[in-house]
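Partial view: only certain chains, each at its native spot in the assembly.
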Amino acid sequence: MLRIAVLGVGRIGRMHAENIAAHPRATLAGVFDVHMPAAVDISEKLGVPRFDSADAVFASTDVDAVLIATSTATHADLIEQAVAARKPALCEKPIDLSLDRVNACATRIAGSNVPVMLGFVRRFDAGHSALRQAVKTGKIGDLHQVVITSRDPGMAPDAYIEVSGGIFRDMTIHDFDLARFILDEKVAEVSATGSRLVDPGLMERCNDYDTVTVVLKTASGKQAIINNSRRAVYGYDQRVEAFGSGGMAISENHTLNNLRLYTDSHTDQGAPLMNFFIERYGDAFAAEIGAFVDAIEQNRPPAVNFEDGRQALILAEAAIRSIAEGRTVNTSEIG
Amino acid sequence: MLRIAVLGVGRIGRMHAENIAAHPRATLAGVFDVHMPAAVDISEKLGVPRFDSADAVFASTDVDAVLIATSTATHADLIEQAVAARKPALCEKPIDLSLDRVNACATRIAGSNVPVMLGFVRRFDAGHSALRQAVKTGKIGDLHQVVITSRDPGMAPDAYIEVSGGIFRDMTIHDFDLARFILDEKVAEVSATGSRLVDPGLMERCNDYDTVTVVLKTASGKQAIINNSRRAVYGYDQRVEAFGSGGMAISENHTLNNLRLYTDSHTDQGAPLMNFFIERYGDAFAAEIGAFVDAIEQNRPPAVNFEDGRQALILAEAAIRSIAEGRTVNTSEIG
């Protein structure tokens, strides 16, 4: 049994803690949170130890690995500490909002063979990963275009948006990774378009966008199109399409159940979309823990690594520059 | 925590054992099986005691309730023992293949207030139960017709079929219960049609049918149409439609994932259907355990009771008589 401690038990950290507890080959070694009541609550609920500090976690001989779900600003530090303590780490995205900090972190952990896995959960979704598999096994021939539709069900609180680092580093980052996962070839060019349509005032104030389109192109010409909105009133819209020389695969949305309703005012109406990421990607989050456990048990590199986290951030930086300068940006300008 | 022991740990009993172990307010108190290796295997895997006999389970003060997943012939006896031991029981369907035995069991447990719940798992499926809810809350007006399509992905082994009690008592029994659940009114008339199309030789030998249609009618005229096949090559086909004065609700099939594929030989192709009941009704089986725990904790009658099991068997008997005599059978002739 792999003993995993969870650092940070806000909404997402709690879910990870429960998934670890439920995993057949892992145990929850304990939890830590700077916000004491959150840590107390989950430690009592699940009957596991509560650590007094991150240091205590890294020092503990009862902890084999860590899951980092603290606030973004602490991710890079904790990754470095985990590597120093030789404890494999699964870290929530993004590594950091600053590419410089990410690069510094990369330098510091270079050469270590302690596994660091990034929490790009969408790779573990059954539909998205079946799509990736269909592409990989040639079911749609050579890949030509990827179209990712990714819209949140509602605007996050202003306070969150203000420190989020902007939509590209905070939200699109997932889609950048998903695009890289499916393209399976280095992105060469990035072209982005941003609008302020959902909450123009807030966006103006934060110099941010709530409605964006990004077009990525690889050296061989493969294209990926990402479109994001901070608010889709019909729910969490998560679709991926891969188009190639031999066909097309689409990973469709998930609904709460498979009921269809017909009345005198409408026909063939679907159930509501699963809301929000904790529900929609619930199975994927569990599969992500499984992949982390597998990688450590089998001594294999993790499915999503630190460099994947860095590359996604490079695409975010390129998108920001593309809008600022009204031009296509080459990723070599950033990295 | 409710301590539940599992009697019978074949394929379905094992799954129940794991669901109990995973339930937040229940623990697996131990397992018993006449087939020793099965019991040893699961008791070791889940780290729970193995009982030497059913009597030992009923005598144990460490067991609050039991789940009965043994062979059909033992169900009625074990229910009676559970009631005598004042341990609430969740019993797999059917209660017994003989209505006389079921009636005798009913007499013996009458007056006791020990909860006995029947394992009609489909009631707990998210789609089917959303459909039931839509009917109950008037979303489709007054109910007029229910159409249940229920086809197994493949023929069970001959040895199983031979002792199954026939398709109506073994397979349609689930659909009879689902029809009763949705109709929410006593079934008055039963009319059945049977054919031998999948394996005519075996069916002839067992005086059984592999392809059947049953039409139920309540006193007020509501109709339910059930169609079954022992083998659908495209997978486990499980659909329910409710039609009423104000509309229609359909609970659709479940696929492995939400991928759609388009190639030069086909368009818009869905993923395979979930196979078989353990996968398709996986969430429903877990919800069923939850409902059992809830009923006991909250001292409420179980969602599906002994009488539901008896009524479903009465419909099976009526269907058999309907075919034998080529006529519509009134359920009052049976019960």
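For reference, chains read A and B in written order, and residue numbers begin at 1 within each chain.
What we mean here is this: a residue touches a chain if its C-beta (ideal position, glycine included) is under 8 Å from a C-beta of that chain, and two chains touch if they have at least 3 such contacts.
Note that the coordinates shown come from a computational prediction; the quantities given were computed from them, not determined experimentally.
Oligomeric state of the entire complex in this file, given as copies of the one sequence with 2 shown: 4.
We take it that only the chains that are shown with their structure count from here on.
In terms of their C-alpha centroids, the spacing between chain A and chain B amounts to 40 Å. Within the complex formed with chain A, the chain B residues making contact are 22, 126-127, 130-131, 134, 139-140, 246-254, 256-264, 271.
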